[in-house]
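Left out: one protein chain. Kept in place: all the others.
Then we have chain A:
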Amino acid sequence: MSVLVDEDTRVVVQGITGGEGKFHTEQMLEYGTNVVAGAVPGRGGQEVAGVPVYDTVQQAAREEDANAAVVFVPPAFAGDACFEALDARGIDLVVAITEGIPTQDMARVYRKLQETDTHLVGPNCPGVITPGVAKLGILPGNIFSSGNVGLVSRSGTLTYQVVDNLTNRGIGQSTAIGIGGDPIIGTDFIGALEQFEADPDTHAVVMCGEIGGEDEEEAARYIGEHMDTPVAGFIAGRTAPPGKRMGHAGAIVSGSGTGTAESKINALENNGVPVGDTPEEVADHVEDLL
């Protein structure tokens, strides 16, 4: 089994006629993802990679029974695209890949999200993959292998690195979720951990965090209080100097003690989560947990 994505997932790609939208639609199809429609205003009736395009997400959901949306829309219009997907009946999962959406736009999307039962993953994320079944997003499919380890990460490329370390020693993944590094995201660590905890086929979880914010500390508390599934962790940014911003909006160390790698690692270890010094060591811990 898996979380969020399975063989019944039917995807509509928003922004399918753009360069990234088209390229990754082809990649998703090649991986076996059930991409059933595209949605681009004014492009209804066209086809991209053999996939029919509709003017609205609602039409795509109605005509093709789409139940998930992937957003490849440019930043200026991506907030609106998220609203459209959240508003469409039948869409249970929205994966927003777009990087650079204005934070205030995402605050409004987040506000809307609270009124729905839909899961939003991202934005500024690599997407979600259930190896061997489907991928929604830009993750390179060939490094993943099917198995029983769940993975949740704020960073896309770090996800790939850790998955590579796991796959290389024969440890497969149930689902990997890149939740994104922006200040405001839909599904957070706790949201993903809840899903993995409820999945009988996920036997261990890897959580990759980084400096900045307090999400990892909160997730550590959640693990300590609510999880039976064992978790291994990794935190990027141990060497980051205080006060400097390292790419991700969240990856800044305030210098006041919270949000540092040390505080996150301590929080995880105090809640029974072994934290690797290197991605390779994370794989060692997972091997021990299984």
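Assume a contact is a pair of C-beta atoms (placed from the backbone, for glycine too) under 8 Å apart; a residue touches a chain by one contact, two chains touch by 3 or more; residues count from 1.
Keep this in mind: contacts and distances are computed from a predicted model.
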Legend entry - Complex member absent from the view - protein name from UniProt, among "Digeranylgeranylglycerophospholipid reductase", "ABC transporter permease", "Succinate--CoA ligase [ADP-forming] subunit beta" or "glycine dehydrogenase (aminomethyl-transferring)": "Succinate--CoA ligase [ADP-forming] subunit beta"
Legend entry - Residue, one of A:15, A:38, A:147 or A:213, that touches the chain absent here: A:213
Inset, instruction - Extract the touching residues of chain A with respect to the undisplayed chain. - result: 20, 24, 75-76, 99-108, 110-112, 126, 138-140, 143, 153-161, 164, 181, 183-184, 208, 210-211, 213-215, 234, 236-241, 244-248, 250-251, 254, 256, 277-280
